[in-house]
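Only a single protein chain was left out; the remaining protein chains are all shown in position.
Then we have subunit A:
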Amino acid sequence: MGFELRDHTADVAVSATGDSLEATFAAVADGLAAASCDEIPAGVGERFSLSVTAENREALLFDYLDELVYLRDVRAELPVGNRVESIETTGSDDGPGHGDEPVEWRLEASARGVPLAEIDAREVKAVTYSEMRLERTGDGEWEAYVVFDV
């Protein structure tokens, strides 16, 4: 359980596993932080929370990572120690909801923001959909693969 940085010619890929969807999302987010900074100091920075909504599970992962990159730039802090508190959907777990209501997926998360001025961090430009995978691998376990543009 956790993440690994994978080889990708021009960019950086993160492969992550978790024993829940929440843990898997958080592990990808920690992979994003690791791709940005080799030595993340402990105990520096305040925690902040964020919430994201999207129309499906993959889009939720994409928008969550996109939001972290956005918050990094506007807060001038690298989000580390990511926790995803909850992921909820108005539809069924595997697909569109019943009836005519549009499906909405909602995530509540928090991160510790390490001021960029205190670390040697490199810019990850953006999350991409390219080769993105988010799959259930076993009993509640998930695996994700995300390529980031560097």
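Convention: contacts are C-beta pairs under 8 Å (C-beta built on N, C-alpha and C of every residue); 3 or more make two chains touch, one makes a residue touch a chain; residues count from 1.
Quick note on the criterion: contacts and distances are computed from a predicted model.
Asker: Would you mind picking the UniProt name of the chain not drawn here, from "Glutamine--fructose-6-phosphate aminotransferase [isomerizing]", "Branched-chain amino acid transport system / permease component", "Bifunctional protein GlmU" or "tRNA-splicing ligase RtcB"?
Answerer: From the choices "Glutamine--fructose-6-phosphate aminotransferase [isomerizing]", "Branched-chain amino acid transport system / permease component", "Bifunctional protein GlmU" or "tRNA-splicing ligase RtcB", the unshown chain carries the UniProt name "tRNA-splicing ligase RtcB".
Asker: Across the whole complex, list the residues on subunit A that are touched by the chain not included here.
Answerer: Residues of subunit A in contact with the hidden chain: 5-12, 36, 38, 55, 59, 62-63, 66, 69-70, 72-74, 76, 78, 115-117, 120-123, 125-132, 147, 149-150.
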